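Shown here: the complex without one of its protein chains, the others still in place.
Coming up: chain A.
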Amino acid sequence: MMADSGSNEEVAVIGNTDISSTETESNIINTMVERGTALLRKMEINVAEAEKRTGKNTVNMQETYTVYLIETRPAETVPGGGAPAAPDTLWRRYSEFELLRTFLLVTYPYIIIPPLPEKRAEFQWHKLAADNLDPDFVERRRVGLENFLLRVASHPVLSNDKIYFLFLTEEKGWREAVLETGFQDKVDSRLKSLSAMFRVKNPDKRFTAMKQYSDELNTVISQLLRVRARVADRLYGVYKVHGNYGRVFSEWSAIEKEMGDGLQSAGHHMDTYAAQIDDILEEEEHYADQLKEYLFYTDAVRSVCKKHELIQYELEMAAQELVSKKQQREELATGTVRVFSLKGMTSKLFGTESQEQRESRLAALEQSIQEGEEMLKEKNTECKEFVQMAWEDIERFKEQKDKDLREALISYAIMQISTCKKGIQVWSNAKDCFNKM
């Protein structure tokens, strides 16, 4: 029934309608590994397990939290040959992942840093618990964390970061190592403020466009997730109602003679149908998670664009300052007042200064101008470099996003097709039974 376009695609999706969530997961992993960073060529990374721990927190109160087991092992060089080596493992909790990410954000402001899975469950439909300790939530978070690590590991720039490597390999002492880098000093509070608008005169138009696209993507995905939650709720209701009827029919069949078998099979089919919804919604959750990843990605894109704005702003400020300093020099030199200034005013009112004073001021100004020019050159270079590196990453990101979303969409379609087929199967069987009634 699946019309084959006849082309060879590397995605293991063609012809396979029964794709499970773990298969899809490994598809993502496969495409990332194909990108082939040095790190991934060296080692395999997974987040294998999750465990509950209790301990005292910073305010000396007991708390329960979850830790995740990170496994690393050298990549298989001999496929299929012998048992794989035992992995190195260490435990990390979510807050440590957050620390890592913050570090990366500050250290590589021109890179779109992959997002972490959500801190608290959002866009929930009624059945799923919003509780952070709920086993389903923990499991989905485990997958999300693994995804995060793999995204970083497959990034051409980020995969080479030392702190990231230590995160994967050094359980103790990692926190100190991060703090020692002094990255916190680089945090620019202006970036945090989402509403801060820099009056930038000449932003790179590509970045403006990208930021706008990112905002739109954010809105669209949010809406999609909200709608999806509502639909999931309704669908759940529909299936479960069938379950209720199933029960009625089963009970009723007990008191009927000729109709007994027919009623019982009616009940059975309704029950089977009702039971399908749990699996369906669980699988769908996986796609919702993929969408959420890109929802959070839009935040990362936005912050890169903001950083560009900031740098551009500083550049323009520096240029402006230089211009005004040069004007001041000109005024001093020629004695004309072109621009209103307090100094000019006071000298008009109280008389001009002596020759020595003027000369010393001129010299100071010359110095300042030279410094300003140096600064401008630096800022210019900084800006150019930033734009170049950031744009390179944006291009890489765009390609990744297009591919991922497209594959997710196709997988989703395949899942829906499978669901439809199962539905048809159940009701066709039911029909056969009813016909015999």
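Following the convention adopted for this analysis, contacts are C-beta pairs under 8 Å (C-beta built on N, C-alpha and C of every residue); 3 or more make two chains touch, one makes a residue touch a chain; residues count from 1.
Throughout what follows, contacts and distances are computed from a predicted model.
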{"item": "Identity of the absent chain, which is to be given by its UniProt protein name, from \"Sorting nexin-7\", \"Corticotropin releasing hormone\", \"Response regulatory domain-containing protein\" or \"ferroxidase\"", "value": "\"Sorting nexin-7\""}
{"item": "From A:Trp252, A:Phe296 or A:Trp391, residue that would touch the chain that is not displayed", "value": "A:Trp252"}
{"item": "Selected residue (touches chain absent from view) among A:Pro87, A:Pro156, A:Pro203 or A:Gly262", "value": "A:Gly262"}
{"item": "Where the unshown chain meets chain A, residue by residue", "value": "1-3, 5-7, 9, 14, 234, 237-238, 241-242, 244-245, 247-248, 251-252, 254-255, 258-259, 262-263, 266, 269, 406, 409-410, 413-414, 416-417, 420-421, 423-424, 427-428, 430-431, 434-435, 437"}
